[in-house]
Each structure stands twice: as structure tokens, then as C-alpha cells.
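Removed from the display is one protein chain of the complex; every other protein chain stays in position.
To keep things simple, chains are lettered A, B and C as they appear, and every chain counts its residues starting from 1.
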């Protein structure tokens, strides 16, 4: 349905051509400072029309908080947010042939099959405009994640068509084993990524190549896909719920719910299938000391884990549960279905074939615009898993302490020694 | 948590070394013939120990229905199923060092971080044994899907390490554009796949190469990953719920909840990012006539769509909703974390580093065994989406008919013509 | 949280003094004609200020549909509705003492305990204004219920203080056994109830007595409670989900979620505890023929049951499942907590006691205004249970028919006769 999350519950609404789009966010922590100023920046980052490479429609997308705050502080009650659809032009896409033919690889046909009603905009809720509610909601989530644990979420374009920032090689079938990649995800910031607008690939050479590549598709009235890589840093350990709601399953669900996505991979991903286990396994090492947050928040929260891993092919998740290392993943976006070229296809009723041509200018590649949406869905998946684990954490904090939760090194080794010598009569 | 699905709701329980593992399935259609004989076959297919390539533990895994049926017919009430853990040996994995060290890339560490309690088996619910409940539940789902719509779900091994059944090429960065692949997924059956046990890759040459490849890793006490491809045929159109529960999002969630998975791609997937939109778009054509099911079921169900697509880069899903064409996807599995080689790592408390060696024989590659589990999770995702859509379908069947849901070809074109000529006074 | 329903999912938002109140309704059947005109009437019925007996604040409460319809037809996508809070005066309640003292039996104190933040309006979401979203959402549900099955929901005031429309007697400890009551609920309409505004008790004598009774409390600056009885007619059989979501459990949940409610009883209710089983049991009889709906809808829906009950102490629900007879129940509302009289109480921090006086005019009795809210929540509970059962109904329609679902009278009696004579060798 149109709801995401169990604890931090986001319900979105709105098509391209109705009065407004927006959302209700239920479960927002009470007592947090929050105004529209916290939300608008990501709204603006997701806005189309930021460059010649992307669609030129200029939508302002000003968000208005309707409820759930008073004097700039969250009340703990549902926060409704709306963004008006200022530009309500149902038949703006250029020709009436479109009413007759379902657009290939669009949602026009499947929406009609599902609902039995044809919206004038085709597949209304499949529009990129639907993501406005998600981005607005996630800005609240992100603020909480930042204040409570210093969590940072940064996405960037990692490939466009066949142009990759880290092309797979025999040595590194996945970037996970490549130190340059690990170093990048440790330090990359949104500011850095936005220096590379319009492409948002934080590498000068790759970025320029991608821009040219996209321009080429644009000029041929064609389109091309690409991938977005996202890293989430400072996530506490223990997030993700066995067995169906593993952290990577929640992230995969979140990402594949974004329009135009075709794939998701966590950590080493598909390339990791080609790395031997002996290399792929991440050995444990003592975690470095982390300075306390300026907000002073951490002392009441989930403590930082004692251990971390030397490598991070796991992408910060093991057994479906976060281990405190950076989570990173990659999302595939298909080439946009709307292209200027003529396409042979069938009418809705199958009675005739014909040629469909989209007029106007279209976005030849959505990945640069997808960056803030990937970040948004990552924030929603993480905040929900965090609240689930915090609930468990507090629940068990109230129980009388257990005598022993892990074997103490010394005694366990002694036991082992004894067993080796058969002291306990156990055959070796 | 441990529940999957909203309509066909599966809740599983059980660790490796407790009394039993199993599940409760709520929402099973009433009035369906069902006995253990419907469930045991998939249980047996997922069983380890079927060849020298996989782990030799011989578990019988006999399923017992506890409730929800009478005289071999489902009552519509919850069906509980249990499989006893006959072999309850908590410290069977070989050495006590394991109690001291969290195994690299296993769930031992993260389970302890999450729950604050160390289970003797490490990460109990992350065990492959947990999947028994899923497979049992899905056998019920599969029976219903078969009876009601003739839905078929078949998975097979598509790569092991760098050995691919359909290696990516410049022409076909994704197998989706390869006619040989499309032909395979149109016809492949479980019987055919099982002819290729132990590898379950339905191609003689690839299968043999994979077997050798795995044996090589086994001999080096190492492990390797691989991918499983799955196809779902005869799915009605209209399944998948905008916007967060798109069909591909539900499948991604389902797949990434399987232990050891690292990635998911639908239709053209990651490779599809490198195909131009003009090629990637799937034109609509009139769908071929489909003979009615022998069960006679289809006449009351969701009707077959009039249209289908000429190509199928969408993988049967557009805008998050099924279009009636085969759904297919690929899942990545990492190399198993348990290897015979010595690994340098840290103790739980971080006080010491040491060397961990796993004794005994271990599964060098899990993909062949993962095949029925992928099928199981696919069935659970599809049955839930199907029941959601059937609910909507019946709901709208009761409403008075609307005058017009799609533009009739003739009138729409006339209107267009009129508009072009400004007949209706609408400024162009 | 702020969501009600699994299939017809209503999420509300809004406090008394924020920009707007409203809701998102997800799961609305597609293809239903719907405009604001379908929604406004119940909004207006719930509006305060309709008489001297109720609070004089004049709120217009104009509802605006934001999404989910096009050209007056539902798209099947979420319908967002908002009602602006035109009168945003945070400190309108009269004195600043209120900021210092939590009002007795109000939500001021518990909201602060829960959220740690004091809203200027006290317990914002506990305001009657919050029910606007519910009433708006339920108007959509009601339209569907009417079109699909001719379902009618009518509530009325059945008691105010000690003035009862059907006072309990030794013969009739519950009105359920009283033919006059049963006849009333069979025929009562909203139009009839509204003839008795401001009290909404559809009995001239009782209504007048209640009006005087309320006026007396108003004059003494005191308040009084009362009960609302509600009947739901033409509900299909089979609604309600064993075992936790029995129809009466869903209704009880729905009713006790209305502000100021203190109790719920279904059918014979508390009085029914005092009726012997031999009287209380409802014998089955053949159901009368029901003419088909003018909408023609019924032929595809859940069929009317063959049987009904001679009496209806069950209130239309047996074993948690509807049997097709009218559902009726009664809801208790406490005396409003806001009274003009001075009250001795404590400050928030417990440091001082003091006297609290509410200025202005207050509603001495909420039951007349509660009538449309009770109807609204009844509609939301029923539509959700209906959609759940329709889902099951369609699911089982697709299965091959079973040989025998109930014993055929003749053969069963023969078997019984045989058994009595020991023909089958079964010892009696």
C-alpha cells in the first residue's frame, strides 16, 4: 500500500495532476526542533530542472507542515505535509495519441489493469512526483538520525550506461575489495557530491565522461540507465529483524519501491559472488574509539560496538543485522521509458498497432535526480529499524542482568585445553 | 520480525538446536485439499546432503500438519506445521575456539549485539534450518497458485563464481535481450532443473564446468558464491501495490531475507542500465489466446490481459504492477562464511586476536540448495500480492459500471482530429 | 497509532490549533463516483453549535479532496482530505491558570507524560476536532457499503444520565428481548433521528425529558454522560476474523477509540448476562427473500444467507462472525470533563494545589454530537471486515468445488438411524 515503516510510519498520497502531493508521518519522536527549513533542502535537491541534462519543468515544491509541531517543536503526533501541484495540466504531455496507446514500459497499461480506471496522467502514482512525500518524510527521519547517533547518508552516481566510476575488473569484480572505493565511502559528503551537479558522480573524469555520454543519448532522443551507490555511516549495531526483516531486505524493499529501479546489491553484491570466501570473509578487529557526539545524545543510546571488521565486504550487515561498520549498497535504474523516438506499439484494446512519439523534452537519464530519493528511502528504512531495536534495547535494559552472556576468554581457553587433553573424558 | 505477508501470513520459528522448527500460516484459502504429501516434496528438495558437493548432514525434515485441516481439506483457519530437530547437538561444529571468537562474516557477533545473549549455535535464526518453515508454508501457497491460475515457479543456478550460464557481453549486457534466455525461461521446469543435480544449472556444459569449479574450491577448503535465476509464469496482471509495495519491491524484500543473499535484480536488472531506452522499452502487442485451466478456475478470477509485450526487459512488471508476462529475477548469494582455512580474527571481547579453523566438511557453495528456497519466497510474495489484488477486484466488481474506462480508438482519434482543427474552440 | 483498518486504511492527522486536520484513505475501491458532496453531509452533522444544548463554536469544516479522484471518479489510489482550521487561537479557552494546572479528567496530563511536550491546547489529538478525519474517511466507506450491499448505519441517543429510552426492567434486563426495541432498530433512519435534533433520541417523550435533563446540568455548570445505540443493517454474513479480530472486537476497538467513551456492548450486552441461556439463544429460521439491490451489485457479491435467527440477542454476530441479521450495539460516553464549576486540583509539578475554573460556555453533554462519529467508526470497522471477507470469498471461488460441505438432511438422518440400530457395527 502507500505506507512504509512500522515505527516511523510514512503514508504518502498524490498523483501528478491533483491538488497536492504529500504525506502523513506517524511515530515522529516528540520534543525535536523541526520547521519547514529542515525539510526544504532535500525537496529542492530532488527537484527536476537543475541542468540541461535533466527535465526542464520548474516546480517549486514548497512544503507546508500541517500538524504535529507547535512553536517549532514536534509534539509526537502525526506530522502531515503537503506540497501543492501548482501546475495542473492533465494533457501536458503533448499529444492525444497517448490516450489511445499505453506507453511502452510505462505504468499506463498496468495501472489500468489493476484499477480498471485510466487516469489522465497514465500511471498517476508511478510518477516521479509521488516521491515528494517520501523525501519530505525522510528529512524528518534524517534529522533524528543525525541528532541521535550522528548518522550520515550520502548517495552518488556510480555509473551511467557503461561508464562506471569503479568498473569491475578481474582483481576487483566488486568495488568492495578496492581500497579506493572503501576510502571514498568513508569520506564522501553531500556537499562534495553536489559539486558534481548535474551528474552527481564525485569523480571529475568519470563525471565528465558521463555528462557527455548522457548528452549523446539526449541528442539521439534516446535514454540510458545507471546506478546510484549509497553509504550510511555511524549506524548502531543490532539493527535489522530476523528473519524476514533483515536490514538488507528492508533496504532492498525501500530501494525497489523507487520508480524505475531494476536492482539492488548490498556490500560486495553480485560481484561478491565471484570472490572466494577466504577473501570475502571480514575478520573482526578491535573498533577504534569514537569521540562522543556534540549533542551528548549517545550516552543513553545503543553503545558503539567493541569490534569492527578489517574489511567490509558485508556492507555493514551480517546475518541481516548491522555490525556498526558503514552500510553501503548500489541501486540500478533503467533507461527512462519516455523517449522522443517513434515507437511501434498497440492500442489499449489491442485492435490496432501504431506509432507513438513523445513530444517535448524528456529526461535522458534519471540517476542524478534519483540521488536524494535513494538517500530518502535509506533514511526511512534505517530509522524504522533503529526504533525497533531501541524498543528491544530498552525492554531488555529493565531485566535483571544475566550471569554470563559470552564466554570469558580465559576460562573458555582453559576448558578447551582440558578438552584437548581429554581431561573431561571427551574423545577428541 | 518473523512474519511475512499481509493476506497469506507466514510466521516462522526455530533455531538449529531447539525442539522443532516450523510455522503458522494464517489466511490459507478454505476448501482446498491439502495433506503433508503436498508439502514434503519441496522440503526434501531443500534438504542438504544430496551430493558430494553439498553438506553431508542427513536431516529427514518430516513435516507434520498440526491444525487447520480436517479430512484433508483446509478449514480456512491457521495451519501450523512443525519439523522436529532430531539432531540436537549444540556443540557439533568442531571446536571450542568458536565459543571464544565470533566467526568472520557469520551472524554470531551481530546476534549478540542485537539480543545481548549468545546462543550456543551462534546466530540461531540465521541458520539455513530456519528456512524450513518458509518452504513448508510456500508449498501451500504454490498449490493454491497452481490450482487458481496455473502459476508455475521455477528457479535454477545461473552462475557459480565467474562461471555464468549467460555471461554478459557487449551485445547482451543483460540476458534479457538474449532470445536464448527468454526461450529458456518460457519452458524451464523443476524436473528439468533437477536433472542437473547437484548443480541445478540446466545447461550441460555450464553445469559440468560449475561442478568442477565448486570441487576446486572445496578441495582448497575455500568457498564461492553464485546466482540463482527464477521465473514465475502465468501470473495475472494487476499484482503489486503502489507505491511502496511494488511487486519488485516485495520480491526484493523476500529474496534479501534469505540467508547469504547479496543482491536482487528484476528483468534486465543491472545489465539493463547499459541498454538504450529505445531497445529496452517493451512494445505492446496483442496477447495470444490462452486455453482455460483444466481446473476450470480461471473463469471467476482475474481475466488474462488483452495485451502482452513483444520483448520483456521489464521482467513482467511495469510501474510496480504485473503485466501478465513472465516475471523473472536473479539473486546473488555470497560465498559461505564457514571455510576450512585458518582465519585470523578477534575474540568477542576484543582482548585478543587468534586463529579460527572450522573442522569437518562444509558446503563450498550454497546456490544449488538455495533453488527451492528462492522458489518458496517467490511463491509467498506472489500469493500475497495476488490476494491483495483479488480483494480489490471483487470490491470493484460490486460497483455500478463506469461509462468509459479507456478511450475507444475511433472516438479518441476523432476528438484528436477535432482538437487539431480547433473544432471545439480549444486553442492549440 | 493514527491508522485504522488493514484493507480500507485510514490515517488521520491534526490537532485543534494547527493548519488543518484531515486524513489519507488508502484502499478505496477504484471506479466509484465520489466528490466532496458525498462527504460534506456527515461533516456537517458532526459539527458543533447546532443548538443551545451544544457548544456554540461555529466551525465550517469544509472538506477538500486532495488526491485519488479524477473527473469525480476514484482512481483506487490514496485519497487525501483536508479541513482547514480557520480558527487558530491557541489560548482561547479562557485563562492562563489552565497552563499551570492539568485539567481533571482531561488528556493534558497524560499527553505530557507520554510525549514530554506540553501542547498549548492540552491534549491536542484527544480533541473532538480530531474526529473530522474519521468522519470524512467514513463517508467514502459508507458510500461503498451502500452501493455494494445496501448497508445502512444509523445511530441515536439511547440514554442521557439516568433517562433511558429503554430502561432496564426485570422482564427486559436488556432491550434485546424487547420487541419494541427490535422493531425500532429494524426501521430507524438518520432522517428520523435528525428530526429529534438537538437530542437525537428518536422518541418524543424521552427526547423532551433528556433535553430538560441536559439543560438542568448546563444551568448548574455541570455535565452529564449518556449512551448511543447504533444499528447496521444488511451486512453480509461471514464478516469478522477469528480469533482476535472478531467483528465485535473490531467494533469495540473502533468505539472505544472515540474520545470520552467508557463502554461498549454488543447485542444483549451487559443486560444479557442476566437472561437465561434458554431465552438468550437465537433459534435459526429460514431467511425471508430479499429483493435485489437497484444497483444490481449483489449478484457478484457475498450471497445473502439462507437462514436467519428468530430472535437477535446475538446482535447479528455469532462466534465473532456476522450472520446477516442486524448488528446493533451501545456505546457509553462519560460526562464532559470541562465544566464551569470550580475544581480543586494540583499544578503540573505537584508543588501546589489550586482551583481551576473553566470560562465560557461548554458542552454539557456530548452524546448528540457523538451520533455521526459512532456511525463513522462503525462504517470503518465494517468496510474493513467486508473487504477481508471478500478477499477470502474470491480466493475460494477459484478452487475446484468440494464434494460436500454440509450434511444433506436425508442422508445424515439415515446414517443416524443406522447408527442407532447398530447397522454399521458401531456400539451405541
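Going forward, a residue touches a chain if its C-beta (ideal position, glycine included) is under 8 Å from a C-beta of that chain, and two chains touch if they have at least 3 such contacts.
In this text the structure is predicted, and so the values were computed from the model without any measurement.
Contact with the undisplayed chain is limited, among C:185, C:249, C:327 or C:398, to C:249.
Interface note for the absent chain: among A:20, A:77, A:229 or A:261, the touching residue is A:77. Taking the complete complex into account, residues 6-7, 27, 29-32, 73, 76-77, 144, 147-149, 242, 295-298, 300-301, 387-388, 390-400, 402, 405 of chain A touch the chain not shown. Along chain B, the points of touch with the absent chain fall at residues 1-3, 9, 11-15, 17-24, 26-27, 30-31, 64-71, 73-80, 82, 114-117, 119-120, 124-125.
As a working rule, only the chains that are shown with their structure count from here on.
Each chain gets one centre point, the mean of its Cα atoms, and the points for chain A and chain B are 22 Å apart. One inter-chain figure worth recording: chain B and chain C are separated by 42 Å, centre to centre, where each centre is the mean of the chain's CA atoms.
Contact with two or more other chains is made by residues 242, 392, 396, 402, 405 of chain B.
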